[in-house]
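Quick notes on the structure that follows.
A single protein chain has been removed from this complex, and every other one stays in its place.
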Amino acid sequence: MTIILFGILFLPIFSALSITFFSQKHPSISAGISIAISCITFLLTCVLCAMTQSQTLPIEIVYTWLSVGNLSVDLGFLVDRLSLIMLFVVTGVGSLIHIYSKGYMGKDPSLSRYFASLSIFMFSMIGIVLANNFLMIFIFWEMVGLSSYLLIGFWMTKGSAADAAKKAFLCNRIGDTGFLLGIILVWSCLGTLRFGEISNLLSTNPAAFSSLATITGLLLLCGVIGKSAQFPLHVWLPDAMEGPTPVSALIHAATMVAAGVYLLARGFDIFALSAAWPQGLDWLKFSTLDVIATIGAFTALMAALIAVQQNDIKRILAYSTLSQLGYMVMAIGLSYPIAAMYHLTTHAFFKALLFLGAGSVIVALHHEQNIWKMGGLQKRMPITFWTFLIATLALCGIPPLSGFFSKDYIVAEALHKNAYLGTIALVTAFLTTFYMGRLFFVSFIGRTRSKVSDHAKENSTIITMPLILLAIASVFAGFIGIDSYLMPHYSSQSLANTNMVFPYPSIDQAPDNWFKMLIYPFKHAPMAAILSICAVIAGGFLSFIFYFNAKNDILSSKFKTVSLWLKNRLYFDELYQNSAVWLQDKLALICDFIDRWIIGGIIIGIIYRIVDLIGRFCRFSQTGNIQTYTAIFVLGIIVLSYWVINW
Amino acid sequence: MIATIETYLTIGLGHYLTVSVILFCLGLLGIMTRRNILVVYMSLELMLNAANLALIAFSRFNQNLDGQIMVMMVVTVAAAEVAVGLALIVSLARHKLPIWIDNLNKLKY
Amino acid sequence: MLLTSILLLPLLGALIVLALPASLRVLHRTIAITVTGIAAILSLFLLLGYQGGIQGYQFIHEIPWVPSIGLNYRVGVDGINLGLVIMAAWVSFAAVLVSYEIRQKEKLYYFLLLLMCGGVIGTFASLDMIFFYAMHELALIPTFIMIGIWGRGEKKVYSAFQMAIYLSIGAMMVLAGIICLYAAGGAQTFDMEKLAGIYSQNPMPISLQKWILPLLLFGFGILVGLVPFHSWAPAAYTSAPSAAAMIHAGVLKKFGLYGIVRLILPIMPQTLQPWMEILVIMALINAIYCGLIAIRQKCFAQMISYSSLSHVGFIFLGIAVLNSIGLTGAIFLMIAHGFLAALLFALNGRIYQQIGNTSMDSISGLMQKMPFIGMILSATLMAGCGLPFFGNFVGEFMIFFGTWQSHYSWPTALAVFTGLIISAVYMLRAIRRILHGNLSSIASTAIDAENTWRKLPFILLMIALISIGTYPIILTNKIKDPVNNTLEPVISLTMPDTTNSDSSK
Partner (left out) sequence: MWEKLLNYWSQSAPLLPEAIAFYILATIAILFGFLVVANPFSRAPINSGLSLLCTILSLAGMAILLRAYFLAAILVIIYGGAVVVLFLFVLMLSRKDFKIVFAPTRIRFAIGMIITILFAMIIVPIAIQIPVSTAVSDSVPIEGTVSAIGTLLLTKYIIPFEAISILLLSAIIGVVYLSKPETKGKSK
């Protein structure tokens, strides 16, 4: 067990190191090492899953990494259902994307660097998943930030890519500041950073945080906001699409951005604490979960809106990712972590598939990303077309496909708990179908809109094989009972105070065959299921009207102002540029001015002048005349001897 | 009264030291006032000799010869010093450079 | 004996270099590499041979020097200076290795460099205050000469003098403080250990502490570059040849911080608290203010100088919070920052040597020309903005936790903000400007490190940085016991009832 865990965690970094040191000049060997190792980690994960079937979870293996005073940090593995699911997603999707990358990036001269970075990513992501304490999560959290930085800026000679990488890293850092402070608060209130101990402590004494509970939760949430690109810090994710498409699929759709949701699910005990504010701030009544739900809902809606008017295929998908992440975060905010994790898993499959499909199209069209220059691909690229269709339907939430189930749980819960959030969830579902329909109709269906799309050809097996596998996963992920697998993880813990409503009151009542599973949403919350299907149909229908065989975007010509705002992403980038960046720039300018002119110029200048003046004055005593010197010398002796004699 | 006369007749360390100090002060005066570099040198020699007198007197009244050895050293150093110093003065004179103290004031700011 | 041989080897090498004729250029370099290399390898035996859990110093070697005033040559290590000695030895080795850029007056250069190496190792190994001080001066004076002779840019002489004046003032204050400590102890000893013992038995009078503490604190502060006494640092480091900058910024500057830990904390606990509260604020100003200035710099060398000052702010913070987590973090960060600063200045030297300036406006796209240097540079800059698995992160987060533990809530928040964001802003900006983007014409002639010898210093320092970052317990376990001893008088004074709360969980 230990060996397997160590293998899963450290094989990828071993691959990165061996690529860096030995095979930097041989891209194909590097690719081979990296792919092999990611597949091995996937196999090891399967073995781990099989092994844990018979054991009681969670299993915790702890080594001390650092211990000073009462601060103790572990290198610890926490294996429970949550981490197993996430591990499965990461290694599974990860190894498929490794394979796909070989086809997508095949001719790039720095392929070795690419695979080394990808391996670092796998290492860090697995680290997050397996971590048993907050600081270890933070460490790997930073490391995924690094690998994301390296991969977004992979084509570093391109200025926009380098800038996007920098932006991503900095946005993440802003979130991480809060995250680290939150970790410090957790440590100082509870004295431990291990998840297991934290939930035990909180179950015995929910008031352990006393008045700091909500602040701690909000600070930890900052990390999530940064990593999962939620509302105030969402600006980096669309720019991150400058990276290679497989990277967008793996890091910026399926796994890394979902790490925020994973963290919310992991530390749910802390987030679920009821509102408690320190004195002076107690007029703020809301709890962490309220904030989480609001941010999630807002992000979901906003991103879906922006996606409606984007033209770059990857950017549409990026905003779609934002929107879906918003769903997941909202689910957590509704104290419903299982649904969030469920949606995370299914979303990982179909969103990765969407990105890989987009990548396939991009390769076939020689790096054309504008959807208005695509079109008519269904005949020319059949595999890509069909798999992309499946993924689109899954994302929209068409019943038998996986996206339907996970999304429906969230919508149902939202409607049940809060009418506003429910409405937002439904509107977002409608918008999702609309923009995905737009994307699909414009880029795949209808006539070819440019020469490149006319000459498009289906890609080789190495690209299509992962597509097919992911398509299968996207179809069936809804039936394999991910939700019921996760249930024991939470029911075993003290979530009584969170008022969790779940489709199944207990695991025994979970539907036991696929048909029951299929109809379960209609049985459990028929209203929600029907409403969301209606929203999907409405969205699909509208997009069909607007975009089937359309020459140009009707919306942007009809609603010019709205369209302009949406196209420019509601001017968030400009806002930040003119506020935060401006402020930082001016502060730096002031400090530099003080240092250069006030400290370096005036103060040192004044001291220099004073010393200089004294020196000028004193040098008059140096007349050059020996007799003067003698006189002064003798005077000195007189004074000294007088002092010595009369003391 | 008798004892007072006796003190004048018994020549002790103090007498010699007084002479030595007076000579030393005279030499000092010469160094500080005279402008001819040669006379300054002579005044210097006067001071050295005043010191020599004191050393010899110490040697005598302390009943050991170390002071006299010291005088030997002083004399030797003085000889060397006079030789080098006069050579310098001669050299200055030969290059038609000023030899007056007031003019030898280049060593300043 | 081991310590003595580590510190004497470079000095011996310096004498050999001095004895050889100036025309044997290769030989000077070979000797320098050999002696510092052996010293560096010997220093690892310190790490291996150090026994944890033993009170007091180890590897002590003592030679009476002037017994009448209690001045002895006495070297030894405990957890606090163990890492610093090893760091000094390795940075010295790396500094000698990068010196191939020096093409004139090599004999003098290697003589001075070896003096510096011996001096920095000696500074941290000495347990006698006078030797501690004198070894620092031994390393400092060559720095001044090296900047003046082999420095860069037009202002090198000005920078050298500025540095010399600032540091002399600081060193004089420290010397005065040391003499006061000696005189006030009344035990005729310069030995730090004995002095600490004496003062813990009968504390120094408060009226005296009131004067000695600020004297020492600001003396050491000037030596480290505490804002507003920091102006010498950017100027000197920009002008210095890489080896001098590496040793000075990496190792020698830690003299002041180490001095505070050794001479102020255990000896003057009674008046410490108010000054340390001031120091917290000054440390934060150091970190934030210098960090913000670093954002504005156009010259890479200036930027890393300011970033180095900013990091020093964290170390001050770790010391000033007066608890074992913070102080352990501070000492850890001293070591990590030593490697980091050495790496940065070595890289800066390489870029300067290849391109002729280090202006971030004119250089870009260097990654294409120098993949190896570029990789090391990105890794180093990332380490500088506190990425995990590099030594700096470990030190910084310990300092953050320590600051919070001492109930400094806003300082913690500001420190975290600086450590994570401001440092990231300027470090990433440097990567973006220098390494990424299109290749600028000025950089088109640059070449990567040619062979393994040229790569070796970077690799060694990088390995050191990563190994202490991934396996910090190797140092922290050794640091924490002496740190607890150092802080014992302070803690027992300030909170007499919570002395036991420090025992680990």
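Think of it as A, B and C in the order they're written, each chain with its own count starting at 1.
The criterion applied here is as follows: contacts are C-beta pairs under 8 Å (C-beta built on N, C-alpha and C of every residue); 3 or more make two chains touch, one makes a residue touch a chain.
Given the structure is predicted, the values throughout are model-derived calculations rather than measurements.
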Whole complex considered, the hidden chain contacts A, B
Kindly note down the residues of chain A that lie in touch with the hidden chain.
627, 631, 634-635, 637-638, 641-642, 645
Residue by residue, what part of chain B touches the chain that was omitted?
2, 5-30, 32-36, 38-39, 41-43, 45-46, 49, 52-53, 56-57, 59-61, 63-66, 68-69, 71-73, 75-84, 86-91, 93, 99-100
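In the analysis below, only the chains that are shown with their structure count from here on.
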Which chain lies at the heart of the structure, taking centres as C-alpha averages?
C
For this structure, which two chains have more C-beta pairs in contact than any other pair?
A-C
For chain A paired with chain B, centre-to-centre distance based on mean C-alpha positions, whole Å:
93
Based only on mean CA positions, could you tell me how far chain B sits from chain C in angstrom?
57
Enumerate the residues of chain C that touch no fewer than two other chains.
none
Quick check: what residues of chain A touch more than one other chain, meaning two or more?
none
Residue set of chain A touching chain B in the complex reads 619, 622-627, 630-631, 634
Per the touch rule, the chain A residues reaching chain C in their complex are 64-72, 135, 138-140, 142-143, 146, 153, 156-157, 159, 162-163, 166, 169-170, 173-174, 176-177, 180-181, 184-185, 187-188, 191-192, 584-585, 587-589, 591-592, 594-595, 599-600, 603-604
For the complex, which residues does chain C have touching chain A?
228, 231, 289, 292-293, 295-297, 323-325, 328-329, 365, 367-368, 382, 385-389, 393-394, 397-398, 400-401, 404-405, 412-413, 416-417, 420-421, 424-425, 428-429, 431-432, 435-439, 472-473, 476-477, 479-480, 501-505
